[in-house]
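A single protein chain has been omitted; all remaining protein chains appear in their positions.
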Amino acid sequence: MSAGAVPIAPSAKRRRALPGTLVGAVIVLGASLALAFFPSLFAPYDPTAFDYNAIMQGPSWVHPFGTDNFGRNMLSRVIHAYRIDMQIAVFATTGPFVFGSIVGALVGYVGGWVEAVFGRVVDAVITFPFLVLVIAIVSVLGPGLRNMYIAVGVVDWVFYARLVSAEVRIQRRLDYADAARGMGYGHTRIIFRHLLPNAITPAVVYLMTDMALAILLGSSLGYLGLGAQPPAAEWGVLIADGKNFMTTAWWVSVFPGIAIVITGLGFSLAGDALADLLRVNR
Amino acid sequence: MPLLGFIFRRVLQTIPTIAFILVVTFILVRLLPGDPASAMLGDRAIDADVQRINAKLGLDQPIPVQFLYFTKAVFTGDLGNSIGLKLPVIELIAHRLPVTLMLTGMAALIALLVAVPLSFVAALNRGGAPDAIIRGTFQIGLSMPVFYVGLVLLTVFAAKLRWFPVGGYGQNFLDDLYHLFLPATTLALSLSAVLMRNLRAAIIGVVGADYVDFARAKGLRARVIMTRHVLRNALISTVTLFGLSIGTLLGGAVITETVFAIPGAGRLMIEAIYGRDYPVIQGLTIALALLVSFTFLLTDIVQAWLDPRVAR
Partner (left out) sequence: MTAPSPDRKTAGGGLKVRGLTTTFATPRGPAAVVDGINLDVAPGEIVGLVGESGSGKSITLRSIVRLVREPGKVSGQVEWQGRDLMAMSEADLRKVRGAEIAMIFQEPMTALNPVLPVRLQIEENLSAHSTLDRRARRQRALELMNIVGIPAAERRLDEYPHQFSGGMRQRVMIAIALASSPKLLLADEPTTALDVTIQDQILKLILDLRDRFGMSVVFVTHDLGVVAATCDRMAVMYAGRIVETGTVTRVFAEPHHPYTRGLLGSVPRIGAERSMLLSIEGTPPGLTDLPDGCAFHPRCSFATDRCRAERPPLESFAAGREVACFHHRTVAAMAEAA
């Protein structure tokens, strides 16, 4: 049984499209990071400023994304939400990536029964619907972003460990690994200086996909009221704020959703571009 | 029959998985602040009740013994009582889970009906305009959160156009299908995107296989070649992926049921979380995990049936 995120066979088309994916990824993610780090430079208004003279106004030159039921400028709110959502993308995935890669390298290097046991653990972990388990853990620990990171981390590292251990298992049979052993290097050095750098590619590519998934998860929990807490501007929270006005003021919910889609596409493009780049270099 | 042997071995493999599910859900409740009994009884617990529960769950015993009590309770169908609804959790699940099963089943069906033909169109026009359009559309679909898709569909097709009910569940089977169509479509979108991406790659791989050329050299009709030789082989990896996606689908059902106000297990889960109804949360987590592991078992068997090389 193979698990979780299933690597898709790369198509020849994708390699030809390399410059396109790379340029797209750099533009989208570069813009997202700029908005996340310096939202005030780009946001035309204070995202929390009420304006009771401009309540629920549709998109216009003054308010390109309209205003919400407190007269807050939606463009500014969407821009300020980049900070939290990009933070979710990075914070929710970095820990699992680092921890999972280390565990995966060790498991793949030691092999034998350790690997067999790990395989059973993976099988078992993936039987929990990811979102259900995260929701259950958050419900025990209490709502909020910090607890969401913990809940994600408990499960997510397994996917990285699985990818890296499979790759290390291949790498350790190759000549250079034997050469390193022949030179009398210690296990630690062989694993982390020689095997892991060569085995990390699939995990790095998955990291991009995972960041997109983290934004989806983070906004879903925000929407359900279990993630970022209002009045913080987070896309899922913004969409939840506007959901009751969908028929009368669609813009309140629709624009944050578009931001999610564009950012998600940016990470997907980055994943494709990285897969191509790293494959060429091998 | 090698298939029977395979099924037997595969069923044995689920035993450690089930054990793991029990351990995790057992630990989950121990993570609660305070003692589990008061958590399980809610805020208004009185001491007598706490002691009664403690004795019943064996909470005065060492942890391993507690785990045995817990396991025994689960196997006898005793998942405790809901704090908010004052009903046995097993009854609540039995009442609500079929709705979720119907929703996810319908979503899976829609996803397959969409993904199979479109992946053929994309794969056979590889690099062309139809391929680019189909892949682009699904890439966007994959980047959309389920609740957002649901909200948009709900607004456009139910609230504005009034083609579908705004939410809830039906009175009879056909009415159920009518009520569940929009939510199931919502849920199907990302699954069909995942399946299509995999199936497209698989079809491209299979179409280039020697046995497809050989089938053409036999003078078979294109339709026979596509279904019997191409689709059947391409589906093998997709079946596994389909099984692996069930967890994601159930997670999506939790959100979809919330958006569309469907009285299923997912909605029950969210209600339980808002109400800090821990026995329900625990019971549902067990039930959904068992459901997923059963689906894995089923898809592995289907895969072994599709591919005789698996069950050797």
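In this document, chain identifiers A and B correspond to the written order of the chains, with residue numbering beginning at 1 in each.
By definition in this document, a residue touches a chain if its C-beta (ideal position, glycine included) is under 8 Å from a C-beta of that chain, and two chains touch if they have at least 3 such contacts.
These numbers come from a predicted model, not from an experiment.
Touch, as defined at the top, links the missing chain to these shown chains in the whole complex: B.
Only one residue from B:Ile27, B:Leu109, B:Ala159 or B:Ala209 touches the chain missing from this view: B:Ala209. Touching residues on chain B toward the chain that is not drawn are 208-211, 213-221, 224, 228-229, 232-233, 236, 306-309.
What we mean here is this: only the chains that are shown with their structure count from here on.
Between the Cα centres of chain A and chain B there is a gap of 22 Å. On the chain A side of its complex with chain B, the touching residues are 1-4, 6, 8-11, 13, 120-121, 123-133, 135-141, 212, 216, 219-220, 223-226, 236, 239, 243, 246-247, 250, 253-254, 257, 260-265, 268. Against chain A, the residues of chain B that register as touching in their complex are 13, 16-17, 20-21, 24, 28-29, 31-32, 126-127, 131, 139-140, 142-148, 151-152, 154-155, 159-160, 197-198, 201-202, 204-205, 240-241, 244, 246-248, 250-252, 254-255, 258, 269-270, 272-274, 276, 278, 281-282, 284-285, 288-289, 292-293, 296, 300.
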